[in-house]
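Only one protein chain is missing; all other protein chains are in place.
Right, chain A next:
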């Protein structure tokens, strides 16, 4: 099984013949090409064309994150799986507004249902979430009736607003209070964790898209301008509540990340490397967690589940089977 490699230190990435290594303060570290799916770069790293050429050839994606830990961009090697047929189908479903709306609604529906599932779980554990769940369910009822993507986006935004309010009740930790959702860079620790986790999610989905025939530039919910990756943002919506948010509940609930794991700088708050690493460990564990898959008849990891979701989308685009998003059972 190929695994992501995370780089936090500063240094240089090199190619030596058919091997890769990272040269940092603590010396050389070899990167096993066969076992690496992607390289996640958090430190200040320099690299050259020779390196990029080899990375391309080895079909390894590079994901870059800034000082605050937010996604900056990816080096996405030229597509190795190319299906003109699939790209045509993808575009056809984008251009036709009705078809596009249908898929976008399904992504929002998936996000909504998984959010609801997370909330129900905590409601069953005695958290006072009745009002929030009620409000979210009313909004959820409106998804299928939306007549355009903007309207749909607005409903999604409202659901999320209610949802994030529930975090204070779920966490019950005054060091991690929600206030308002702030971004770029976030102003409070909970927002820092949300943004960081979402950044990881976007890259995970993008890496899975790379292993399919889908073009990540054609999204349905997030509008496409062909310059940015958007399909990964779409599909991430479905998985954020059950992967990222649950990781947040774990790291805060179990005191794995505490108040002093954050630093303040001129522009905002940032999570120290130690905290990022702790978060990533939980996140990777979550992706490896397996659940039973009914139609496959065996258990699959969350990471694999993301791939299956993409296969389902492919089948929808091919006109085989209507796409229905994955909804967690608990």
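Quick note on the criterion: contacts are C-beta pairs under 8 Å (C-beta built on N, C-alpha and C of every residue); 3 or more make two chains touch, one makes a residue touch a chain; residues count from 1.
By our rule, contacts and distances are computed from a predicted model.
Its record in UniProt calls the unshown chain "CRISPR-associated exonuclease Cas4", which is the match among "TIGR02677 family protein", "Fluoride-specific ion channel FluC", "CRISPR-associated exonuclease Cas4" or "ABC transporter permease".
Note that of A:9, A:66, A:83 or A:173, the residue touching the chain absent from this view is A:83. Here one chain is not drawn; of A:38, A:261, A:282 or A:314, the residue touching it is A:314. Contact residues of chain A toward the unshown chain are 81-86, 211-213, 295-297, 304, 307-309, 311-312, 314-315, 318-320.
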